[in-house]
Every structure is written in structure tokens, then in C-alpha cells.
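This report concerns only the one structure given below.
With one protein chain held back, the other chains of the complex are shown just where they sit.
All chains are identified by letter, namely A and B, in their written order; residue positions are counted from 1 within each chain.
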Amino acid sequence: MGMKEHAEIMTPPKMEISLTINGTNVVLQVPPTKRLVTILREELHLTGTKISCEVGRCGACAVQMNNQLVNSCLVMAYQANDTSIVTIEGLAGEELDPIQRAFLEEGGFQCGYCTPGMVMAVNALLATNPSPSDEQIQEALSGNLCRCTGYGGIIRAVQKVITNNNQAI
Amino acid sequence: MIRQGTTSLIDTEVLIPTSLEQAWDLKEKFGETASFIAGGTLMQTHWAKGFNCPLYLISLDQVNEVKGWGKDLVNGQSYTRLGASITLDFCRQNKELFHPLLVEAARNIAAPAVRNKATIGGNIANGFGDMIPALLAMDAVITVFDGNLVHLQPFYDFIKNHSQSLIISVQVPDDQTKRFFYKKLCHRESFTPSIVTVAGTFHLNEKKELSAVRLAVSGSTTQPQRLYECERLLEGSAPTNDQLQKLFQTIEEEFTPTTDVFSTAIYKKSVAANWVVSEIARLAT
Partner (left out) sequence: MAIQISLFNKKKKIRPDGLGKVTGALKYLTDLSFPGMLYGKILRSTEPHAEIQSISVDQAKQLPGVRAIVTYKDVPGLNGFGLIFPDQPVLCEDRVRYVGDAIAAVAADTIEIADAALQLIKVEYKKLPVIVDPEEALHPNAPRLHPDGNLLHRAYYSKGDVEEGFQSCSHIVEEIYELPRQMHAYMETEGGVIVPEVDGKLTVYVGTQHGFKDRYQLSRILNMNETDIRIVSSPMGGSFGGKDELNIQPYGALLALATNCPVKIHQTRRESVRAGLKRHPMKITMKTGVDDSGKILSHKVKILADTGAYATLGPAVLDFSVEHAPGPYVIPNIEIEGLSVFTNNGVAGEFRGFGGNQVTFALEGQIDRLAEKLKMDPLEFREKNLRQVDSPGPLGQKIAPTSGARDVLEAIKEKLHENTNNSHLSDQWKVTGTGVAISIHGGGLGVGRIDPAGGRLSFTKEGKIEAAFGFEECGQGLLAVIETLVMEEFKCKEDDIRIVVGDTDSVPISGSSTASRATSMVWNSIQRMKETFRDEILERASRVTDLPVNELTMGPNGIWLTDESLCISYVELAEKTLNKPLLKVETSFNFPVSPDAVVDGSHFLYAFSSVLARVEVDLLTGKVKVLDLEQAIAAGPVVSLLGYQGQIEGGGIMALGYSLMEEAKMENGAYVNDNFDTYLIPTIQDVPFVMNVEAIEKLQEGDIYGPRGVGEIGTIAVAPAIVKAIHDATGCWVNKLPVSREFLLEQMATRGEKRWV
């Protein structure tokens, strides 16, 4: 409705970007500096990715881009072009991911607002390092703030995943 | 959209050149209204604080010359070249490729999600990055493009002159025989700006005498600095307690940090002095 009337004034330049989100290819016309977090939450309604500090200092918006953890608030649309993104919504298949299950069982969350980003950070860690040391767990999660748990439940959840993995082998 | 302070910038344009020359020409064309950008992690944080965001962003993502790593010979000596677009995480994770001092510096910067995007080039270009003292202490050289020429210069000249040239790569000597240290103090254990960062390297002979001493200090609000006086003081000597006490005083005199709202210059001096002296004592005695 209102958007047409002010086309000249408030319409940013747009570019076409193509990216894979949770396995589905998406083509979008967006301003090149539009942030990935906004694209996810507002264009695609993937609200599992949260927004909290918007300067990459809390990890609530963390997703994986080409298998690497990034803060989606610090990724501009042009930087996400031709990439593959996995958000929290793309993590579980038919069953919960073992990380999500461990978070449930060990109380790795309370308000849950940091949880999607935290789970993605754990996923990024365990994908490259299935048996991390305590220090490696701490380093890998150091960019994800949690104000509720004091990290105790999160640490226990990660340890549980590692133990289960090791037993499975 | 980019947030600059409380406003949203809706008309920022992104230009994506595919060569150094193109990148440079665009910068020439738009001048102050344009800026190079790589990972953009720090720049976006700065804009959010209200720093001016330019109208044009010149992305270096498609410029091949700034990518990759390898070995170079400089004046007959072997160096490892790190392309400006190498991410801090790549540096942190690849201990077999890079000097442990660089790996340690990268480990101390931000957190994994930021390090996955932030680049070595960006860390250097912002002028306060925590890779800088490490590179200063290692006698790195830097390869830059000034519009006409690609040329090599000592890293400390580049930093000292606040050079605006486009960073292509840094080259770090492969010398693994030097002893080294790197320490960074933050207001919490990690993921915060540096209050003080110190880095140092030196050779130690059988008589426990130091040579080729390099000491560098910086901080998030403190210009990177080489401590030449201190280096001279240590050069050729085997440190005693008295001499280390002298070194302590010299650091306090020579290091000129700023006072900011969170820490005083006096504190930063004390920490730098404590660290440099204790590390020299640990590594050289």
C-alpha cells in the first residue's frame, strides 16, 4: 500500500541474491546491505534466529554459512549471495538433533532466547571436533551470551552429547 | 540495512570489483565517500555506534590477489604469506601453517563467529587490531597496492605512516628459533576490546644473551607502538633482576597509552611493564 507512494524516497538499490537456506534454494531481490538476520526473520519468517545486540557480540542470531558459524546480524545480503545457510529450523530432521535433545535433558536453557544461536555454535564445534576439551568448549561458545543459566546447564548438555557420541563409537 | 547510530541507511551501494586495479579505481572515483570492505565485522559495529558509513562499499571478496597463503622468499629468507582475506579463524585453526605467535594472537581476538568473517587485512587496516603487535614483534613485511605498484614494505613503516594503501598480504618470517610471547588483557576473559596487548620476540644464545629483540604494545584505544628503548636495553645482555627492574621503568616511560573511560594510562603502563618483564624473565632466564 504505502510503499509505492514513496518509491523514490525510501527505496534502496536492490540486487538479486541466490542462496540455499536449510536445503532450499531461495532467490531474493534485496538491498545489498540488508542483513541476513532481517532476511531470515522478516522475509522468510524463520524467527528461530533471534536478534539481541545487532553488533555480533551476543550470538543470538548465529547461523551457519557454508558450514561456518557466523552472526547473521553481521552478514550483509551481498555477502550471503551464493552461500548455503543453516538456521536452527534446519537442524532437526524427523528426530531432534542430539544437541537439542541434550539441551532439553540437561536444562541447557531457561528463557530460551539464546538457545538457537547456542545450539548452532555447539553444532559448529562438534562438526569439526567431536571430542573437544573443556577449553575448546569454552572457546567455541565464547561468542554466545546466556543471561539465564550461568552456562552450567549448557556445559552439561555439551558434555552429554560428547559422552553419547563416544559411547556410540 | 546498515544501522548508523539510530538511523537506517537505505541507499548504501556495494561495488564488487574483480581486480586490484578495479578496486583502486573505484576508490579513486568515489574518494572519501567510499571504503574498502572485507569481512566487515568491525566496520558494522562502528557504524552501529554512529561512525559515518560511506555511501559506497567496495567489497574485496572477488579480488583474487588478496586471497590464499603460501611461501615467499624475501631477501633470501623464507616467509609465510597470508593474503589479506585470510580469516582470523583460518589463522587460529591452522597451527601447522602459521607461526604459533600468529595463531595465539588470532585466538585472542573476538569469538569464533566473528573470526569466521573477520580478516587479517581488516584487523590491520582498522589500526587497532590485535594482530598488529604480533606482526610488529615478528618483523613482518606487508605487500600493498598504491594504485600504481604492488610493493613490499616493513610492517612497522606501514603502521607508523597510517598508510591508506590497499593491503594485499602480510609476510611473516619463518624463523621458528626466536622465543616469543603474546598477551592480551580484556575486561573479561574473552571477546572484548583489548585494554593492553603486548607481544615480543628475541633470540637467546647459549650465554642467555638476548638479540634481535622486538617488543610491541597496543590496545583498543592505544596506538600500536614498538618499544625501541626497551629493545635496545635488552639487546646483547643477559637479564638480571636489576636490569629487569630498569626495563620495567623504561616501559613505563616509553609506552604512551591513552586513558579511556574504563582504564587509566597508568594502569595500562603497569600491566604492560609487568607482562613484558615477567615474560622476558620467564623465557630468558
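Note that contacts are C-beta pairs under 8 Å (C-beta built on N, C-alpha and C of every residue); 3 or more make two chains touch, one makes a residue touch a chain.
Treat the numbers as computed from the prediction; the structure is a model and nothing was measured.
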Touching the absent chain when the full complex is considered, from B:Ser59, B:Ser218 or B:Ser263: B:Ser263
Positions on subunit B contacted by the hidden chain, ascending: 1, 3, 6-8, 10, 45, 48, 111, 185, 187-193, 239-241, 244-245, 248, 261-264, 266-267, 270-271, 274-275, 277-278, 281, 285
Missing-chain contacts mapped onto subunit A: 1-3, 5-6, 9-10, 41-42, 45-55, 57-58, 60, 87-89, 91-92, 96, 100-101, 103-116, 119, 134, 137-139, 141-155
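Here, only the chains that are shown with their structure count from here on.
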Inter-chain centre distance, subunit A versus subunit B - centres from mean C-alpha coordinates, in Å: 29
Complex contact set, residues of subunit B against subunit A: 1-3, 9-14, 16, 40-41, 44-45, 48, 57, 59, 61, 89, 107, 110-114, 116-117, 189-191
Subunit B contact footprint on subunit A (complex, rising order): 10-13, 15, 31-35, 38, 54-57, 59, 62, 65, 68-71, 73-76, 78-79, 121, 124, 139-140, 142-144
